Structures are given as structure tokens and as C-alpha cells.
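One structure coming up, written as C-alpha cells, with questions to follow.
Of the protein chains in this complex, one is absent; all others appear in place.
A, B, C and D are the chain letters, set down in written order, and residue numbers restart from 1 in every chain.
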Amino acid sequence: MMSIALLPRMSRITPWSVAKWTLAICIAIVAAFPIWWMFNVVFADPGQPVSLNPRLYPTSFSSGISNIQRVLTETGYLRAYYVSVAYTILTIAGVLLVSSMAAFEFALFDFPGKRILFAVVMLSLMVPMAATLIPTYLLVARLGWLNTMQGLVLPGLASAFGLFMLTQFMKSIPREMLEAARLDGASHFQLYWHVALPLSRTALVTLAILTFMKTWGNFIWPLVVSQKPEMFTVSQVVSLFNSPLSHTTVDVVMTANLLAAVPPLIFFLIFQRRIVEGIASTGSKG
Amino acid sequence: QELDYWVYSDFAQGEALELQQSFIDEFKAEHPEVEITISGRGDDDLLTGQIAGAASGTGPDVFMNSTSLGAILVEAGALKNIYEDWMAMPEEFRKQFNPDLIDMCSPEPEVMYCLPYTGYGSFMYRNLAVLKEAGIDPDAPIRDWEDWKAQMEKIEAIGKKAVPDMSQTWFSVANAYSGVAEPGEWGIDFENDKTLIEPDKLAAAAQLLVDMKPYSTGTSEDDQATKDLFMSNELAFIVGGPWINPIFEQAAENGDLEYDWVLVPGAEEGKHGGVKGFEFIGVAPKENAGISWLFAAYVAEKSQMSRWAAALGRYNSNDEALADPEVSGHPLLKITNDAAKNAIFNRPPFFVEAYPADYWSVLLDGIASIVEGDETPDEGAARIVEELDEVIAYN
Amino acid sequence: MSSLEITNAHKNYGAVEVLKDICLDVSSGEFVVFVGPSGCGKSTLLRMIAGLEEISGGEIRLDGQVINDTDPARRGVAMVFQSYALYPHMTVAENMGFTLKLSRAPKREITEKVDQAARILQLEKLLDRKPGQLSGGQKQRVAIGRAIVREPKVFLFDEPLSNLDAELRIQMRAELALLHKRLGSTMIYVTHDQVEAMTLADKMVVMNGGVIQQVGRPLDLYDDPDNMFVAGFVGTPRMNFLEAEVAGLNAGTVEARLSGSDSGLRFAHGGAGLSVGQKVTLGIRPEHIALSDHGGSATFPLSIGFVEELGESTCVHGEIPGGARVTVLSHGARFADDRQVHTCFDPAKVLVFDQQGRRVRSG
Amino acid sequence: MSSLEITNAHKNYGAVEVLKDICLDVSSGEFVVFVGPSGCGKSTLLRMIAGLEEISGGEIRLDGQVINDTDPARRGVAMVFQSYALYPHMTVAENMGFTLKLSRAPKREITEKVDQAARILQLEKLLDRKPGQLSGGQKQRVAIGRAIVREPKVFLFDEPLSNLDAELRIQMRAELALLHKRLGSTMIYVTHDQVEAMTLADKMVVMNGGVIQQVGRPLDLYDDPDNMFVAGFVGTPRMNFLEAEVAGLNAGTVEARLSGSDSGLRFAHGGAGLSVGQKVTLGIRPEHIALSDHGGSATFPLSIGFVEELGESTCVHGEIPGGARVTVLSHGARFADDRQVHTCFDPAKVLVFDQQGRRVRSG
């Protein structure tokens, strides 16, 4: 009896733990299945109908590869990738720089008009993006920025969300840290550059990731701004494939879609910890 | 000079793109100072881009679109009046084109908004494997709707589907309706603010849609799923335009599909349904409209259009090109041609006035409520026509 | 090594005056400690010296020069913060050298100075670590090192040890004392721990409510406080205060009657500034009250409420007739039970305060 | 009022054993305090009693019944958490009555019991407030009130005062002692503040590394520790430990030679368990070392390193020959300067420990 009591207790199998695991796994299937399915459609024996064939596992590696080759070579997909990547990277860099500078001020200093300015920016979080789409488009057109990278990127840089998030975060930078730097002789900009920025790394990474997801998936803005094929983004090229009149079969359509999903998926796999924790911290603090 | 040339996305893929690109190259050989970029777009993007482009003065220079959207584009100021350029062209150029279509582009005297370009007529693709499996002889023509429905029943009996859900898009509704109606009984009479749709004929078409419901896949003819079903021998019939053919052709080459095409069955023997439409090529009212016009005229010209038709079997509005013996033998072109003979126009009249935005949704919602069983076809059709008149009047 | 003079300094936050007419001289090489209850303005005063808070009125001079409006970085002061305020993304060496880097000092000079400071603080082995990998005491040392590198005229410390645990605090306290001896610099130190203040200070500044209450050597403040606040604030357990009325003035002694009772108390006092019938407060430290089993003249019976036996010392809390609460501190003796005992006040150690709480000195 | 017996209790987290073979009897009405350094397992033991941690081995009995697997709510224990753990969305009354509400007690009974507890703790006026509107001390009282309402057999406290500031802590400590007197319930209390432990405990349990080191009355532990850990842990300043070697055994006294020096020390000890040549550690409390200006037999010269003058007491840190660090605590005397002084160890107060740190008692 003694020896039994001394054994380290194994996690016992109770009805509750069975239910817990079953539920968790079922939901995991629901969450991941659609993407798995898309993957399987791409990597399936050619000519097999998708209908009547649930595609639970990939059946042909080579046809997937040839689908991918086809999409990459026969269309402007690669160029669109390049545009999308540039668009995304520039947007991320711009958003981080511009909103961190503003957040630095809003979070850590007092100056006349601060509350009003901040309130206005925050109010903008509630304005539906569609309400500004058309006037913004007209402005960009008037500036002659259609079909240009700056036309694609600049309007997305003043991210109220990013400002909000970074401000929240920077508020937690200890005032003493800045004072120490002031005593060390740092100028205003040096405070930002040497202290505030490095200390906000987590928040910056989170914002970068969120911006990535939003920019990569952005559909409507590129649609109106980049009208020339050499400025098409991935979302536009994919929508060509998705269009009812496109001359393509399901596997090719799904290939185009899958390729569009690859960067975010890879990004997620690499950074999942930070993404999830970053979002968590913004949400639970906001 | 740089010209942006926008086309439907299927024109900017595969073989069609090669051909378009060679037109461009040839044109550039004659006019070395121009750069021409072709870009393909979905129907929706095409319209949005043109309108947005017109609003901001940055749209494409040369573009195609459906004649059915002409009036909107005219309103948007996206189309240049090319009457003078047209008249400046030599007589032999002008007489290549189908005169009816030229009229269509010219709603008023001395006004001409476009050059007729390509076109289509709708017909019915048949999956022969399914038919054979259902014990239907593909060589026997489908006499009428009753015969058609009888075939559907047989197909249903072997657990396959006969048709896509034809009540979902105006295009397929029009295809059904055209089986009873005459070309003049579709569209809007803008002078009297009345729809031209005949209530009893609409009711008959609606009845057909109701009858077809049990045999349908539930997907619309535009859905990729529909084509997938057809290619995987689950679906027997698709009514559609020639643009669907390339993927079927591809599948047939791979040996996965055996199919043919026939005219859309009509309500009675001898009557056939079908919708036809045309695309035009237009020029934006911008500085380089001059060279744009030349380019538009070039691609619409006989030698280009005959190559187009020969290679793709696609219909166009250049009568001389279609008459070219090398072309007329193309089977796809032949069926399109046949279909076009008794088909109704897609959204007539063109370039006159834009359709009220609610028009199509009233029609489709009404059909939907009949098919869902909320109304009888007769009641529903009468109500639809009434409502359509209201919508037109309100506009 | 530099002297600091503060004259009539004021500080307002909006309408609230948090520092009132502060005058203070700090001589070169002195270790000055500010103590006082929370919110009394210690940090504010320190931060004004550092230049982190604007001064609302008055003057601060360092080596004779007014520095009221000088940029904090140019004052020649260095500050060590309670939370250390180390830059978490820089190594120890980078933290210490940051100020030199900002002033574009040559690399060699930076390394040299950092190494030197590191040697003083025995941080040589930690130079490549990040603050996150240091213990509390090490962080504290780095923070001091960062100050040393700046070679300041005045070191400022704002409760530098309050984040450490008790044991480490005692150790770091000793190290600080040593450092002061070694560098000989002027240091100003804020704490609200009086043990820290008593043990470190050359000069202790007791503040309350934005006003300096007394300045002096720690033991002077302990033995000879200027007012009730200082008397009560310095020393644990707290000084006992008894309300009383002057009953008689003799040569060298004063007779007082405790409020609420008939008991009289006679103690040594010159009598200057006192008159018969005057209400006063008597102060006597717990260790100056003796306990005995037998009553006698000049003793009061004590009804014991609560005894804290800490081994080496015993703290007895109780009431004397008249209801005044009295704490008695004794050493060695153990109290087995709550017996009735008698207290005997050391008549030489009784302090007198007037009704405004000001000390009435013997003469 | 209930008695608690713990026999051979173990606790493992995975492979780590954090409590080893704990045996403890708590009699009815006793106030038991667990002390020990951080991480020694105090909280874990308490939580095992509460039923919040499973017990890996051994038995816990309450009133003779094994409660190893009883649901926490049914054990008849109540716990007061360090962080109070008051439900922030409920009023004080709701917080206190929550347990009764869950057990579906009638409304009237709830109000009655809550009112009664509130009266005991003088919380009557706060019953409608939310915890957010209370001061630290009031929160603490509500947390205790919540425990009282449950009318538990045993009260459990896990460092209930450590979130309060020093002054309030002393006050609440007195209140707790009073409460214990009044309710007469069994209380088990965890702290790592030894003053709290010494002043509150009927029975003090010193733990280290998951093992109970000694159990007893506080002063017994102070005067007569079982081992070096207890000797060093109880009492501030810490006991001085000197490495030595037994040089001679006489009747009633032992002669020892301090390591690293020739000096000898003679002290009272029966000699049982000691042999000549044996290495031992001698322990002597700072207050049992006297300082004098003149050397003499049985004195050691002390080179003073650091003096802490706290007014009432003076703590002198220094080294004796052989390099051992010694702390001396004296009262009254003031040390003006760091002169050379001599230390004199009270021979009656020297404790002896063997090399395993176990006390070698006199006989």
C-alpha cells in the first residue's frame, strides 16, 4: 500500500480527460482540415474529380509539382509574388517606423494637443475601411500614384491600430529608463532610437506580423490601385484564377490559392509563438 | 507612348494570349514608338478598373468589354466617341464589320462609342459518357424540353446530375427563357419604360427551372465545381459560352473526358434557345486616343480576327473574317454561329441607357422564389414583370 | 568632489506645493541621506537636483554655479534608480559605456573607463552579460557602475536598495559605505528605511510634507531631535509620547502630571520655556523605560497587552494609568507570562515637546 | 477546534521531491507558524493541508479522520491568501457570504453569519464596498472574515501580511494574535518573517529544503536550536559561527582552538559527544559577545570593519584573528571611531555543532 502511494501519479484516464482530448482533436481537425484539403487537391492524381472524392490525403506528389510549375511559369505569378513581397515589406517597415515614432510621443511625453490628437486617431479605428476607399483612391490618382509602389504602400502606413498597440506597449517602458538615458546625455531622438525602440521589440514584432497578415491578404486596395499587370499582387492574380471564366481546372486554381497561402503559413510556422503571444498581449491589455 | 490594353482574363491566358501578343508585336513593328501592355482581368475588375480609371483619368487606353455594359461606361465617360476616326477609315475596312453591330455601337447619329470585337453564342455541352451510361443515344437530337427532361430523369436514375442550377444567374435564366421566347422579348424598352419580358413565357421558363431542380447539381454554371463535375463524369449538360471549351478540350486530350455540343433545347421541336452577346473594343478619351484607335482598329481587322477565329474557334463581329473558309469550318465557331442565329441578345438594347441596378436582382430573386416553391410560376412571373416595370419606372 | 547648495527651492505640481522653501548645504565628499515618510518629497528633491524635474522657485548651485536650467546630462550628476533602469538590450559593458558612446568618446577610452569601474565593483566577469542574466545585487552594482563611469560631481541614489531582499540589502549597504570611502565623492541618497539612513549618513535630512524637519548627524537626531516628528520617525520601536501638564518647575528638574491620571513624573530639564500649567508632550524611548516587579516611587504600573519576544530583545506593549500606550524594550530578560509589572522612566532621558510639537530644550 | 496530524507526508513534482517525510502534530487551538527560507516548501505543506495540492504519500488526519482525498471544500479548513484573493466583482458582504451561497444556505443565515464576522473584524461599515475600494489592511480583514464565516476547524494563512507596509503589518499582527485568543481556533500560519513567527507562534516549525528542522516554542528554538540551520535562521543579527577544533575536554568545560589561529576558547559544555581533535563549529549570538577596550585572557582582538549605529543598539562587524567574521551587538554604548577593541565571548552561551551541522548538546 505504501509503495503504491509513493508512486508518482500517472495522469489518470478519466471520462473528463477522454472528452477533453476528443473535443480538442475534433476541433483541431475542423480548423486545419480545409487547408489540408486544399493541399491534397493540389497534390492529387490529375484527372481525378474533386467531387465525390474527399481528398483526405495527397495522392500524387509529382502532379502537385507540375501544377506549381505551371502556375509559376505560365502566369505572372512570380512577378506578382515579387510585387506582393515588396508591398508587404515596405508596408511593414513603414508602419513600424512611422507608428513607433508617434507612439513614442503619445506614450511617454506630454505636449499640447496630445489627448485630442490621440482621440482622433483612435476614433478612426471605428471607421469602416470602405468609407475611405473611394476618396483615398481619388487622391492617389490625383497624385499620379496609380500603378506605383508608393500608391500601393503609402496610404496604408498611418495605421491607427499600430499606433494604439505600440502606445499601449510603450506606456509600460519605465520612465526611469528614459531618465537614465537623459542623464546619460541622450537627445530626444536618441531616446527613441536607443531606448524606446529596442525595448519595444516584442510589440514591434507583433505589429510586423499583423501587418504582414493584413497586407498579404489585402484584396480591395491593390485591386483599385494596381491596374497594370506588372503591378498585380498575388491576391489579384489569384482572383484571376478564381474567376469563373478562367480556363483552369480546380487543381490549378487550388495551386494558385495554395501558393498564396504559403508565405503566411511559413511565417506562422516560424513565428507562431510570437504571433500568438503578441496578439494575446495586445488584446488583453487593450 | 505607352498603351494599356485590357482584356478579359481568358484572352490573356494560354493560346489566346499568344495570339494577342503577336497582334501587339505586329502593330508595334509598324508603330515603333508605342509600347503596349496587355492585361487580363476578371469581368468585375474590368468594369471597376475602367470606371475608377475614368473617374481618375488613369484607366486603360484600349480595352474590351461587353456591349451590355456599354451604357454604364458611356455614363462613366470611359468611352471616346470614335465616329470621326471611324469615318476616316477606308470604306473597305468599315464594310468588314457586321452592320447591325455597328449600329449598335452608334446609339445616335454621328456618335459611335466602340468597334465591335468578339462575340459569343451559348450552346449546350454534353458529357457523352454520362449519357451513354444513362442509356441515352447521343446521336438522337433532343427534341424539346420534354425530351430533355426525360433524359434528365434517366441521368438522375443512375445517380448522376443532369444540369447545373440554372436559376442562379441571369445568363442561365436567359438561356431557359430563350427556349420559348423570341429575340425581341428580352431586355428593356427604354422609350416606354417597360420590360420586354413576356410573363407567360417567363412562367414557362420558370416551370422548366422548377422541373429541373431535382436533377441539378445545385451549383451555378459559373462555378468551378460545375465544370469539375462535368469533367469527372458526374454531370451531363452545361449550357454556356465557348469560353468554357478550353478546359474541356484539355481534359478530352488527356483522355479523361468525352463530350460534344448541341444547341440549347427549346420548348418545342425546332425551337432552340441561347443567348448571344458581343464584346467591343473601345478607346478612352485621353491624349493618346489617336494611336489607341489605330491599335483598336488593327486588332479588330479581318486578318487578325480570322486568325483569332481559326485558332480558337471563337466568334467575332468581323463578318469577312468569319466568312473566311479557313475559319468557317471550325466546329466551335460553327455551333456559335448556329446558336447566334436564333439566340436572344444578352442585355439589349446597348449603349442606350444603363439598366437599373435592381433589375437583375428582381428577376433572379423572383425566379428564386418560384424555384424555392414560394410562388407558382404563373404568379411569380406576373409579379416579376410588374416589379421590373416598377424598377424601370423608378429609375 | 563638489559642494551643492540649495536655497529656497520650491516645487509645485499645478496648485499643489510638494516642496516648500528647501534650504540645504551639502559639502564636498559628504554622504547625505534624505529620509521621510512616503510622499514627503524626497524623490522630487533629488530629481530636481538631477534636473529631471523643473525647479519652480529658488536656486540650486553646484560648485557655486546656478544649475537651475542646465540640461541634466551637463550637470555632472549621476543617478542610480530604485529600479536600476538598466537598458535590458545592452550588455553590462554597453550599459556602463552608453553615456560615453553618446558623447562620441573614442572606443579605447570607453573600454578603459568601463573596465576601471568594473574593477571597482568587481563586475569584470559580467561585462558581457545582459541585465536579464544578473541577480538583483549585480544589477544594482551595474547601475552604480554606470554612474561611476560618468565621473560625476555628485552621485544621486533614489532608494537604490529597496528592491533587494533583506539580506542582500545589508550586504549592499556595507558595499555602498565602502564605495563612498573609496571614491570620496559627494553622495545624496534617498531612502525611507531608517536603518539604512542611520548607518550610511554623514548627514541625515529628515523631511515631512515637503519641509525639511531637521538636518544633522544620525545619532544627534536620535538623541536630540528638534521636534516630535523627528523624534518619532527616528528609532524603532518608536519613541513613547505621553500627554502631560507641567506641575512644577524646580532647579534642574521639572515635575509633570500625566493627562488622565494623578501620577506625576519628575525629570531632568532646565525648565527654560516651560511654565506651570502648560500642556506638553513628553517623549521617552522604549529602551529608557525599565521594568520591575515591584512598584515604587516614580514608577507606574503597566498592564501588559502584548509581548513580543524576539530572543535577544523583548518588546512589551501595554497601558499605564491614564490610558497612555507605552512600549518598553528590554534585553536579556524574558517575560514568561503577562504579570502585572511596573515601569520606571529614566528621568535623564525624557524629552519635552510643546503643543506644536516643537522640542523644548533643557536650556 | 480540532487537532491535525500529519504523518510521513511527501510531495513530489515530477521527479523533484519538495516535501520529505513530514510529521507534525497540531493540537486543538494551537497557533502554529511555519517559517523557513523561500522555496523550502511551507506553502506546499499548507496547501496540502487545505487540499489544494494532492498529497504524494503519507497521511493527513483532521480530528482523527484521514482527509487525504477529501474535497477542499469539505475538509473544514479555511485559507487566507497572501494576495487576499477577494473576488473583485463582489461586495465585501458577497465575498464573505459566497461560500454559504454556494452551499445554498438560506439568505437569512448568510446575512447573520456575515454580520457576525463583520462585527468581529469591525467591517460593518464596509459591507457594501467592493474590494477595489478598500485599503490593504481592510482587504486583509475581509479575507479573514471570509474564512471566519466558514467556521472552519483549522484556519490556514499563507503569508497573509506580506503585502502590507511595515507599520500596518505590525498592527495586523497584533490583531491576528487577538483574533486567535478570541476564537481559540487552530491556526496554521506561513511566513518568512521571523519576527512575525516569533511573536505569533505557540509552536514554531522551522523548515528547510522540504524537511522540518525543528518544532518548538519560539524562545526554545532561539535558545536551544537543534542544528546550525535553526540557529542561524532564528535571530537577527545572525548567530556568529566559528570553525574550531576541540583541544581539550575538562569537567564541564571544553577548550577549543579556532581554525586559522592559535587562540583558544574555553566554554561551558558537558563534553558529551565530543572528542579531542574533532572539528566543530561554535555558535554564539552577537549579543553574547562583549566589547572592551582592554584585552585579557579569553578575549580576542577585533578589527572593526563596519559599525552600524542605530541609536538604541550598535552593531559592530569585524574580524577576529584567524579571519572569522564576527558581529557584535551592544546596547547603549556608542562607538565614536574604529578603534581596536577586544571581544569577550560569554562562555555560558557558546553552542557546539558537529560537522553535519547537528547540535552537540551539553550532555
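Everything that follows uses one rule, which is that a contact is a pair of C-beta atoms (placed from the backbone, for glycine too) under 8 Å apart; a residue touches a chain by one contact, two chains touch by 3 or more.
Heads up, the rule we're going with is that contacts and distances are computed from a predicted model.
Visitor: From the names "Phosphoribosylformylglycinamidine synthase subunit PurQ", "Multicomponent Na+:H+ antiporter subunit A", "Sugar ABC transporter permease" or "Proton-translocating NADH-quinone oxidoreductase, chain L", which one matches the UniProt record for the unseen chain?
Guide: Missing chain, per its UniProt entry: "Sugar ABC transporter permease".
Visitor: Would you mind listing the shown chains in contact with the chain that isn't displayed?
Guide: Taken over the complete structure, the missing chain's partners among displayed chains are A, B, D.
Visitor: Consider the whole complex, including the chain that is not shown, and state which of B:Ala252, B:Leu364 or B:Ala382 touches that chain.
Guide: The single option touching the absent chain is B:Leu364.
Visitor: Touching residues of subunit A against the unshown chain: what are they?
Guide: Contacting residues on subunit A, toward the hidden partner: 20, 23-24, 27-28, 30-32, 34-35, 37-38, 50-52, 54-55, 97-99, 101-102, 104-105, 109, 111-112, 117, 120-121, 123-136, 138-139, 154-158, 160, 163, 188-189, 192, 213, 216-217, 219-220, 235, 238-239, 242, 244, 250, 253-254, 257, 260-261, 264-265, 267-268, 272-273, 275-277, 279-284, 286.
Visitor: Considering the whole complex rather than only what is displayed, give the residues of subunit D touching the chain that is not shown.
Guide: Given the touch definition above, subunit D has residues 47, 50-52, 72-74, 77-79, 81-83, 85, 87-89, 98-99, 102-103, 146, 150 touching the missing chain.
Visitor: Footprint of the hidden chain on subunit B, which residues?
Guide: Counting over the whole complex, subunit B touches the hidden chain at residues 43-44, 47-48, 51-52, 54-56, 69, 72, 75-77, 161, 165, 168-170, 217-220, 222-223, 225, 229, 234, 354, 357-358, 360-361, 364-365, 368-369, 372.
The criterion applied here is as follows: only the chains that are shown with their structure count from here on.
Visitor: In whole angstrom, what separates the CA-based centres of subunit A and subunit D?
Guide: One centre to the other, that is 55 Å.
Visitor: So how far apart, in whole Å, are subunit C and subunit D when each is placed at the average of its C-alpha atoms?
Guide: A distance of 29 Å separates the two centres.
Visitor: When you check subunit C against every other chain, which residues touch at least two of them?
Guide: none
Visitor: Going through subunit B residue by residue, note those that touch at least 2 other chains and give them in order.
Guide: none
Visitor: Please give the residue numbers of subunit D that touch subunit C in the complex, ascending.
Guide: 174, 177, 195, 198-199, 218-219, 222-223, 234-235, 285-287, 305-306, 308-312, 317, 329, 331-332, 334
Visitor: Using the touch definition up top, name the residues of subunit B that touch subunit A in the complex.
Guide: Those in contact with subunit A are residues 4, 6, 8-10, 12-14, 37-45, 48-49, 52-53, 55-60, 222-225, 227-229, 231-234, 243, 246-247, 250-251, 254, 256.
Visitor: Using the touch definition up top, name the residues of subunit A that touch subunit C in the complex.
Guide: My answer: residues 174, 176-177, 179-186, 190, 194-195, 198-199, 201.
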